[in-house]
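Have a look at this one before I ask anything.
Complex shown without one protein chain; remaining protein chains in place.
Then we have chain A:
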Amino acid sequence: MDKTEIIEKIHYFLVDEFEVEEDDLTPEAHLKETLELDSLDFVDLVVAVESSFSVKLVGDDFKGVVLLQDFYDLIERKIS
């Protein structure tokens, strides 16, 4: 899976399941401030990632994940 595909999939579930505005999905977007994902949403994010990418995430994986770009990078690291 290449980076574009990863980004598309992430955008898909953020819009579909987390009701994030598509226009807000930029690499610089803050997950919490811009996309308004609160800490409880991360529980659902883990499930969405696991079903979309078949990788396991734990709470510690999100340390340092602030921007959407960080999230793309995390998933890319996990897949590789």
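Everything that follows uses one rule, which is that a residue touches a chain if its C-beta (ideal position, glycine included) is under 8 Å from a C-beta of that chain, and two chains touch if they have at least 3 such contacts; residues count from 1.
By definition in this document, contacts and distances are computed from a predicted model.
Visitor: Pick from "Xanthine dehydrogenase family protein molybdopterin-binding subunit", "3-ketoacyl-ACP reductase", "Transport permease protein" or "GvpL/GvpF family gas vesicle protein" the UniProt protein name of the chain that isn't shown here.
Guide: "3-ketoacyl-ACP reductase"
Visitor: Looking at A:Asp2, A:Asp23 or A:Asp38, which makes contact with the chain not pictured?
Guide: Selected residue, touching the omitted chain: A:Asp38.
Visitor: For chain A, which residues lie in contact with the unshown chain of the complex?
Guide: Interface residues of chain A facing the absent chain: 38, 40, 43-44, 46-47.
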